[in-house]
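Here's a structure for you.
A single protein chain has been omitted; all remaining protein chains appear in their positions.
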Amino acid sequence: MIKVQSEDFSVEKETKILLNKNNNVGAISSFIGIVRNKAKEKDLISMTLDHYPGMTEKMLQKIEDEALSRWKLLDSLIIHRYGELFPGENIVLVITLSKHRKDAINSCHFLIDWLKTKGPFWKFEKTKSSGHWVEALDSDNLEELKWNN
Amino acid sequence: MIKVQSEDFSVEKETKILLNKNNNVGAISSFIGIVRNKAKEKDLISMTLDHYPGMTEKMLQKIEDEALSRWKLLDSLIIHRYGELFPGENIVLVITLSKHRKDAINSCHFLIDWLKTKGPFWKFEKTKSSGHWVEALDSDNLEELKWNN
Amino acid sequence: MKILYFSWIKDGIGKSQEDITLNENIKNISDLIDFLITINDDYKKIFSDLSSIKFSKNMNIVDINEKIKNEDEIAFFPPMTGG
Partner (left out) sequence: MKILYFSWIKDGIGKSQEDITLNENIKNISDLIDFLITINDDYKKIFSDLSSIKFSKNMNIVDINEKIKNEDEIAFFPPMTGG
């Protein structure tokens, strides 16, 4: 399941919902991305995530479907927030459930790499002295390439 | 931090404690291992984890120290339960915190692979018809080998 | 045609979306850009370097030669980065 929302999320609540829906779960991997308080050595005031409603959901659904087809998963969840977020706040949650650990771990890793490189969001960082749009990092794109074989 | 305990754990509670202790966290990876309801196609009644008190803590501390030295981690937590556990119950929790996602993800993967292959526990599976000690799987040992370079 | 702009493209052009009616010379995204840069210098500046601009048609990422029609929804945005 995918959710694109401005509200915060609770890992434990989401995990419980997934556990109640599925039988014979042996492994749960999760990843939480959090707003840090530094932006290129400057104190961050906030990070605003802009997105393209409609396309975001479409792309997230597509990548979740790909994870479900590449690994033996019982279930998965992607929650990505948008709007103005402050240091310490949650940005993204990925949870994958499987019988055996490898499927949950690898698919969770795959999904978060994808979100970091192709996640359909644009980040605006506000610091005390200025504001700027975050450029997509090449290292992130290289990181994502390893999944393409 | 490592904990070897018979009681259950709460991921969210543990995550909150870790977040309160650390600044500038950008990534949290976690893994939960759960007792499945099948043991080699038979319905599992329970799984009892035996361990060697003292040696368990020593070995877990050593592997956590290794993870902390190999990756740029802000913090980490390993909780491993022992005693008789029933299907659906939590067995193990690994949480790693870092600034950037790769450190948290890879160290979490490393720790859970180690726990599965060298985690100082012996599992006794009770089914309706019998009970047996679980043999350590070769595939798990191979999986762990990839970290040794 | 509905056109959407995101991130610094939106800031540079000064709007997040607009509606234009295609004339018949505009057959693909490249043609659309050639048209847009005639509107004013803001567009000209933004579209002077296409290396960090991506395009979508009806919410699918496409390349610059993608055919377009009046009913399509086109968006311009820089490379994305989530997580």
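So that you can tell them apart, the chains are marked A, B and C in the order they are listed, and the count of residues begins at 1 in each.
By our rule, a contact is a pair of C-beta atoms (placed from the backbone, for glycine too) under 8 Å apart; a residue touches a chain by one contact, two chains touch by 3 or more.
All values reported here derive from a predicted model rather than from experimental measurement.
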For the chain that is not shown, enumerate the shown chains it touches in the whole assembly. B
Write down which of B:2, B:39, B:74 or B:91 is the residue touching the left-out chain. B:91
Please give every residue of subunit B in contact with the chain that is not shown. 33, 49-50, 52, 54-55, 58, 80, 91-92, 112, 115-124, 133-137, 140
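Just so it is clear, only the chains that are shown with their structure count from here on.
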Computed distance of Cα centres, subunit C from subunit A, in Å: 27
If you average the CA atoms of subunit B and of subunit C, how far apart do the two points sit, in angstrom? 49
Multi-chain contact residues (two or more partners), subunit B: 101
Within subunit C, the set of residues that touch 2 or more other chains is 83
